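Have a look at the structure below before the remarks.
Apart from one protein chain that is not included, each protein chain of the complex appears where it belongs.
Then we have chain A:
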Amino acid sequence: MPHDTLFAEVTDPANRANPYPLYARLREKPVSRQSDGSYVVSTHAAIRSLIFDPRLSSEDLPPSQRPPTGNPFKDWIVNPIKNRVVNAHRPLIFRDPPDHDTLRGIVIEQFTIPRVRGVHREVEGIVGDLIDKVRGRSEICLVEDFSYPLPVMVICRLLGVPEEDEEQFQKWATVLATALEPDSRGDEKQRHATATAFDAISDYMRGLIREKRKNPADDMLSGLANPESGKPAMGDVDLIASAILLLVAGHETTVNLITNGMLTLIRHPQELERLREDPERAPRLIEELLRYEPPVHFRTRKALGDIDIAGITIPAGASIVLLFAAGNRDPARFTDPDRFDPDREDNQHFGFGGGLHYCLGAPLARIETEIALNALVRRLVAPRLLEDPPPYRPGASLRGPEKLGIGIERIA
C-alpha cells in the first residue's frame, strides 16, 4: 500500500483494534503527504519540532453551520448570526495565541491545585461504589460499569454540573467529540449535527451559568461565572464554549485511558500481578500506558506558512496530522517501543499532546486512573477478557474500546 493512502487506512474502522503496524509504515517517512492533500507527521522528532512551531494553527475547524429549518427568519437572520458568533468563539482547543493563552489562563485559575487534589477522596468514593455495584456478577462491561461513569461523575462535580442531567448531555458530548475526527468534520450532515448539539448544550450551560450567578457554589463554573474584580475574565460566549469543552473532554478521554489500562494489564498478567502487590508502581505504569495505548491518537493543525521539515515542504494552508500515537512507538526514540514496559526510563511520550495545548486535564486524568487501576486490580478477582480484541468506538483519534467484557471469579 502506497504511503499516500496509509492515513485513510488508519481512519478505517477495520484497523481500529491495531493501528500500530500502519503507524510503523507511516514512520518510514517522518512527514508524508496523503492523497487528500493533508500531511501526516509520525516520528517522535518531527512531532516534537512541530508541536512548538508557531506556524501551526489550531484554528482548523470548518466554519460552524446550522441546518436549514424552513423558517426564513431563522435561516436568514438568526442562524447566520449564530454561525458567526460560534466561529469567533471556538473553545480554546481550537484557538491560537493570543486568545488561546488568555482563555487557558482563566480556566487554569479555576483548575487550582487544591481543587484538583481535593478530588482524591471523591474519586476513591466513586470507585468503591462502582465496584460494589457489580458485586455478585461474574461478567462485567468495564466501560459501562466503570470507566465511563467515573470520569463523568468527577468532571460534573468539579464543574458543578448536576449529575442527574447526565443522560441529556451524554448524546451531545458524543456528537461534539466527533469534531476531533478529521474524516467526518467536513461533511455537511456532520456539521449540522455538531451545530445542533452545540446549541442544545449551550442553552443548557447558559441556564446553569445564570443559576451559578444567583447561587455561587464552590465549583469551577461558579468561579468562571463570577470572576474576582481586577482579574481577567471571559465573555459569556467563551465561558459557555470553555464549559462545554471541559465537559466533553471529561466524557470522551479518560474513559479510554482507564479501559485501555485494564485491557493492557489483563493482556500482561505479570504486570497486573506486580501492580496488585505494589500500588506505588501505578504512576510509572500510567505514563507507560500513555505512551503505549494513549487515549488520543492524533490531533490536527493547519499550516500558516510554508514549513520545511524532514526533506519536504508543507505548504501554507495544508492540514497537518500530528500522529502522537506513532511518535510514541518510534524506535528511534524508545528502545523496544512495542513492548509494554512500566519500568521504562526516560519515557517522554505524547500521551497528553505537548506544547501550548498540552492536556489541561492531565493531572486529573492521572489521579483518576491511578485510583481506578489500583482498585480494579485489587478487587476484580481472576479477571479475564471475554473478547480480545474488544469492539472499538468509531473514533480513530479518540480511540478506545466501546465495550470491554471482563469475566471475574468474584469481587474482593
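Some points to look at:
Just so we're on the same page, a contact is a pair of C-beta atoms (placed from the backbone, for glycine too) under 8 Å apart; a residue touches a chain by one contact, two chains touch by 3 or more; residues count from 1.
Keep this in mind: contacts and distances are computed from a predicted model.
When the unshown chain is looked up in UniProt, the name that turns up among "Carbohydrate ABC transporter permease", "Sigma-70 family RNA polymerase sigma factor", "Ferredoxin" or "(Fe-S)-binding protein" is "Ferredoxin".
Although one chain is not drawn, the whole complex shows that of A:91, A:354, A:390 or A:405 it is A:354 that touches it. Touching the missing chain, out of A:183, A:219 or A:287, is residue A:287. Touch with the chain omitted from the figure is made, among A:24, A:116, A:304 or A:318, by A:116.
In the full complex, chain A touches the hidden chain at residues 113-114, 116-117, 280, 283-284, 286-287, 345-348, 352, 354, 358, 362-363, 366.
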